[in-house]
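Omission of a single protein chain aside, the complex is shown with its protein chains in their original locations.
Each chain gets a letter, A, B and C, in the order it is written, and its residues are counted from 1.
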Amino acid sequence: MSVTPLAAALALAAAWLAIAAIGVCAPHALRFVAKLLYPLGALVGLALAVTAFVAISQPPDETVLPLGLPDLPFHFRIDALSAFFLLILGSVAAGVSVFAAGYLRPGEGAQPGVQCLWYHLFLASMALVLLANDAYAFMVTWETMAVSSFFLVTSDHRIPEIQRAGYLYLLIAHVGAIAILMCFGVLHGFGDYTFASIRQVELTPFWATVAYLLALFGFGAKAGIVPLHVWLPEAHPAAPSPVSALMSAVMLKTAIYGMLRVTFDLLHTQIWWWGVLALAIGLMTALFGVVFSAVQSDMKRLLAWSSIENIGFIVVGFGLGVTFAAYKMHGLAALALTAMLYHCLNHAYFKSLLFLATGAVLHATRERGLGKLGGLIHRMPWVAWLALVGALATAGLPPLNGFVSEWLLLQAFLFTPSLPDSYLNMLVPVAAAAIALAAALSAYVMVKFYGVVFLGQPREEKLAHAHDAGLWERAGLVWLAAGCVLLGVLPVQVITLIDFVTGPMLGTNLSKATGATHWLFLAPINAERASYSPLLVIVGLAVLTGLAWLAVRRFYHGRVRRAPPWDCGFPLLNARMQDTAEGFGQPVRVVFEPFFRMQRELPSPFDAAPRYRLTIEDHLWYWCYLPVARVVDRLTALVTLLQRGRISVYLLYSFATLLVLLFLVR
Amino acid sequence: MLSEFSWAGASAQLTEILLAVLLAPLLLGWVNQCRAWLQNRSGPGVLRPYLTLRKLMAKDAVVAHGASPLFRTAPYIVFGCMVLAAAIVPTLGTDLPYAPAADAIALVGILALARVFISLAAMDIGTAFGTLGARREMMIGFLAEPALLIVLFTASLISQSTSLATTVETLSQRELAIYPSLAFAGVAFTMVSLAENARIPIDNPATHLELTMIHEAMVLEYSGRHLALIEWAASLKLFVYSCIGIALFFPFGIAQGGDAAGLLLALPALAFKLAIGGFLLALIETVSAKMRIFRAPEFLGTAFMLAVLALLIHALLET
Amino acid sequence: MSWEILAVLGIPLAGGALLALVGHQRRAAELNVALSIATFVAAAALTTRVVRHGPLFAFSEQFFVDSLNVFLVALTAFVSMTTSMFSRPYMRIEQEHGKLTGARLRLYHSMYQLFIFTMLLVLLTNNLGLLWVALEAATLTTVLLVSLYRTPASLEAAWKYFILCGVGIAQALFGTILLYMASQKLLGTGVEALLWTHLFGVRSQLEPTILSIAFVFLLVGYGTKVGLVPLHNWLPDAHAEGPTPVSAVLSGLLLNVALYALVRCKVLADGALGPGFAGQLLMGFGLLSVVVAAFFLSRQRDIKRMFAYSSVEHMGLITFAFGMGGPIANFAGLLHMTVHSLTKSAIFFTVGHAAQTAGTQVMDDIRGLARVSPTIGWGLMLGTLAILGLPPFGVFASEFLILTSAMRQQPWATPLLLISLGVAFAAVFRKVQPMVFGDTTAKPLPHRPALIPVFLHLALALLLGLYIPPYLAAWYREAARLIG
Partner (left out) sequence: MSQFLTPALTGQIINLLAAALLLLSFAMLAQRRILSLINLFAAQGFVLTLSTAFVAWATGQTHLWWSAGLTLALKVLLLPWILHRLIQRLNVKWDVETLLNIPTTMLFGLLLVILAFNLAQPVSALAGTITKGTLGIALAIVLLSFLMMITRSKAVPQVIGFLAMENSLFFAATAATYGMPMVVELGIALDVLVGVIILGVFFFQIRERFDSLDIRHLEKLKEE
């Protein structure tokens, strides 16, 4: 009796639901929930990852559960695409849950049991979103995901800002869900709402475009593409760190999954300008995200904006893939999509790692503002060194994982001149340049993040007794950091995995397109064209660094003396003299001034207690959102005129209605 | 080309690395000497950098209180990165067994890695100058890095490859066609490398004035062998950039494949080109004035624009 | 001859009479609950019988039960039972707050039972004239219930309710007369000519000109009680000023019942005029109600008033669904009737206790319910999410069906509906979140609130969103087929 991967995946999702149910039965049992249920959840995640790993290479498998609507029971299906995202979900969730086991504290936010309920409901609903195979099941699980994450975001709901963040989040999520629902409505033609029958529908280009745009809007609202990103920097910091990690690492990816599912699976043919649109949006998102994250002074907001940037990269890859696919250049489409999927995987790892690290810092110091941290590498070495891995990966530096996907993406760009459309050929170099710029900026951001939080002198006295992370937390961090390194040094093996995904979508995949690949070298087209071997790079780096070290040791026996810092001979050095977060962001603020809506309060030279205040806001909030709110407000003001309390007027309404209808029927 | 391994290739690779490591300070010395001549000074002599390195190596290393292990490992990593970069760039021959490990993009990545580490190290002690230098360095970085990348893209679009060896082969073998894009790219590259190597007009290697310094501000806290490694790495960086420039824009004379005669011929050619390049660098530094740090973004922005322009021109005219 | 119908109608009638005598005693509330439970048991028996043996006539065809109205009978009996359970502690607390005297309580209990009786009569009778009479009687009883507190506001609300619904329902009587006139020529004078089943038999031969005018009058008449914009003006006042259990049954049941009457008439009109005419009218009114109500929501300050408008919105949605017609849309409409009355009454239960906890119905003064009494707070939060159409609650299921079939049949209407749903979500959730979350200084209630009904309703709504039992589905399908 062998169990199919689909059955296993559903069973595991059910297991998460069960854990959630158990948790809510024991709302106050902190130790029980933290030390038993969360590790159990982690095990389930691990099992899910293994299942997905098995399923990804197997043919699709479907099943129907007798739930849902009578005419439309829940259909579930696992194919390579969903398996790939399930792999992300499972493996990341394992690490995050282990971390959360050590992270839960008494008296923080909601009762632990309730938190456990929403947390595992969130995990289960994400798994089911990826498995859903009909519109109804998809919408149900999708919205359940939104609701459960909303309750997690607002778990510490006594703070008004958090309430506001949660409201904004759920509202935009709901609007997006409405768009997705309309998208399915357009897609389904006249069949029923199973994806199987939607696939059969042949849409006219116009309706296909409508469906695509609705999907881009709906899923984009969840992914946080500009200008639908406003909820993300609010909601991510509000949530407890493991939740921010999951939201940023996995939930955003489910939106990407939705885009892929609709564009490459449910729709048969693509139109070239769809891709260009996505490309433009993606670029805007990437630049916007990175520029804003460079000027943040709250570490979780900084990471949230950097998530927006990475989503931008992913959407750019998606757009390239769509364009290539529309021109039937499937090999190149495979390259672009591979880059994008790879980046999904990478971002899931390094961003969750960094969010968890900030969580550990938060617990150790009770501080989120970068302006009050610093020098933690001495107090919490574990977190610091593991965070360094995450930071370097996020900065997209070799030989870690962030670099691989950026490398693939740039390779994909380098092939665009073969596109038939000359305008595109003009456009794409600029796009490539923008990508390069964003990548370089992300390095800037990460130096700021890491340097201000972990390096330098502690900016507050209380940081002196910050404690390092506990065992559970370390385990989670190590798991994710190991993921970052492995994904970085074994790209070829990962890509063979991704090939299973791109294959069914495009009819070809990278290996097929490029012929046999070498186990050591990542050569997407051929070795002459371009090749990269992170393993060799890391070995070379290690060897050379080691040799240098040995040589220095061998030949010169200079001693090492400790002394006060030199600092150009400046005698009275204190922590206040280091760059603040704002100071470090200043160049970006100057160079990219038009991006921001800044309000400065500069102290006058005669101030007894000089204060410097700077608020940086988002133009889009004022350009896109407030006008809509105003219009709705006007309309409501208009509508209320209907109800002014005079009974004669009310009678007049009925009378007029009657007369009008009588006129109509004559 | 990926897997097969030849002793000739290996030896070529090794000679190249050794050559780079050993010649780099000389190049630096040569540039300083030329600058001295151009400024009517007698100059310290071309071997000065070697002496400096030796002196520093012999000295005690003074490490500030509150310096983390990161501070002490950074120099080694930076040095390693630079040597790695030197190993990838074809200087004498194009048959480098190690080159496939990293192409142009990876090269930029490795340089960025070095930059990130040195900036982090600069922030480690937590002095005013260190953070200032790190901030300015990263600013230069995020403006210069994409420009460099785009320059490399232009070349690799011409040669249909991002692996430097292949690029050099194509460029050196081509019949003498005019590539206007390469001209733009060349200007952009020059500006970028000026900035990246902390030369005038962006930075002045020979000053410790707070307002002007970038690279020096970062390494203020270093001393002894650490400082030596960093200085060496800096000269290596200069060497690497010059070699990239040569490889992209004047690749003639670089040995194709692994023929020994070619290598023997390539050595003097390289030396000659480096000498010229160093002199030109000195010339530029002499005739131009150090610009205020706030103007640096404009300077590098121009470089970036030129690079993109080069790419556009390539897409427009040369395909 | 069936004892079930006799029981279903007799128990509340007798109960009304009984409570009119002893309604002020201490145990009257328990008696009220017991009677409602008995009614529900009888209704359940009737339901099982009809589900087993199909449609059922009684008293020389004066009463007629098919799967359409039996499902509403079961729903009505159920919700009235749970509401009576809720009203037991609620009214006790009101009495302790000094809002009510024993005499009023007596009036309340007896009127409550009579109100249930009238609604069940509307549902069970086969005689359109009697249906009208019963609906008018329902108006009268609820007028007394709405004005129970005798405050100026409640009197004003009751007065408007009485005048507007009285006038409206008078139009319905004119429509009924025209209907009678049309049927007389086919069925001859006498009671038979008003029996719906007979009319249904000859519906295709009914005189179109008369039927069109008759339907207009019936629509205006019964539409007033359904609360279709622009005939809805009585509804928010009556909901906001009456006692909360009354608001619960008004929203949860009376609107359904009025809509049921309208649907019965629509079937006849469709028969005579062919599909389209009546359907388009219903769709128009439904759409108008949804849009207007959605925009009303965001200006509300009184919590009960806000949820009253949300009832207008949902009734509009259901009317729209019935207007579209077709098996799926009707199915969705019936499902929405069920989940809406379950969810909305649950919301009103929590709202009632919330208002008692905070001592006001003004939303800006209600804060931190989740802290002062978590069950109320979470009940309100979940109920709100459910009524706003967030899965996995049943409201989403029906809305999904309505919207998707709207996309298929009336694509032009879909964006309007979706925009209004979005606006409604923004408005309601913005008000409810701070009421549930945050901090407060309020004290918990003196008596343990009866929140079993709340979570029972929510659980049922949740169940209907995830799994509709086959027999239930078959039942809905049958009813949907009847509506045609």
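The rule is short, and it goes like this: contacts are C-beta pairs under 8 Å (C-beta built on N, C-alpha and C of every residue); 3 or more make two chains touch, one makes a residue touch a chain.
For clarity, every value in this text was computed on a predicted model and none was experimentally measured.
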{"item": "Displayed chains contacting the withheld chain", "value": "A, C"}
{"item": "Among C:117, C:296 or C:348, residue touching the chain not depicted", "value": "C:296"}
{"item": "Of C:137, C:419 or C:456, the residue in touch with the unshown chain", "value": "C:137"}
{"item": "Residue among C:20, C:56 or C:177 that touches the chain left out of view", "value": "C:177"}
{"item": "On subunit A, residues whose C-beta touches the chain left out of the figure", "value": "640, 642-648, 651-652, 655, 658-659, 662, 666"}
{"item": "Chain not shown, touching residues in subunit C", "value": "127, 129-130, 132-133, 136-137, 140, 143-144, 147, 150-153, 155-160, 162-163, 166-167, 170-171, 173-174, 176-178, 180-182, 184-185, 189-191, 193-194, 207, 209-210, 213, 236-237, 240-241, 296, 299"}
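Keep in mind that, in the parts below, only the chains that are shown with their structure count from here on.
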{"item": "Centre distance in Å when subunit A and subunit B are each reduced to the mean of their C-alpha atoms", "value": "35"}
{"item": "Chain centre separation (subunit B, subunit C; CA means) in Å", "value": "79"}
{"item": "Contacts with 2+ other chains: residues of subunit A", "value": "none"}
{"item": "Residues of subunit C engaged with two or more neighbouring chains", "value": "none"}
{"item": "Complex interface listing, subunit C residues touching subunit A", "value": "159-160, 163-164, 167-168, 171, 212-213, 216-217, 219-220, 224, 229-231, 233-234, 236, 281, 292, 295-296, 298-299, 328, 370, 385, 388, 390-392, 396-397, 400-401, 403-404, 407-408, 414-415, 418, 421-423, 425-426, 429-430, 433-434, 437-439, 465-468, 470, 473, 476-477"}
{"item": "Subunit A residues within the subunit B interface of the complex", "value": "374-375, 377-378, 388, 392, 395-398, 403, 407, 410-411, 414, 417, 425-426, 428-430, 432-433, 436-437, 439-441, 443-444, 446-448, 450-452, 455-457, 518, 520-521, 523, 527-533, 536-537, 540-542, 544-545, 548-549, 552, 555-556, 558-568, 570, 573, 575, 577-579, 583-584, 586-588, 590-591"}
{"item": "Interfacial residue positions of subunit A with respect to subunit C in the complex", "value": "66-71, 135-136, 139-144, 146-147, 154, 157-158, 160, 163, 166-167, 170-171, 174-175, 178, 181-182, 184-186, 188, 190, 193, 632-633, 635-640, 642-643, 647, 650-651, 653-654, 657-658, 661-662, 664-665"}
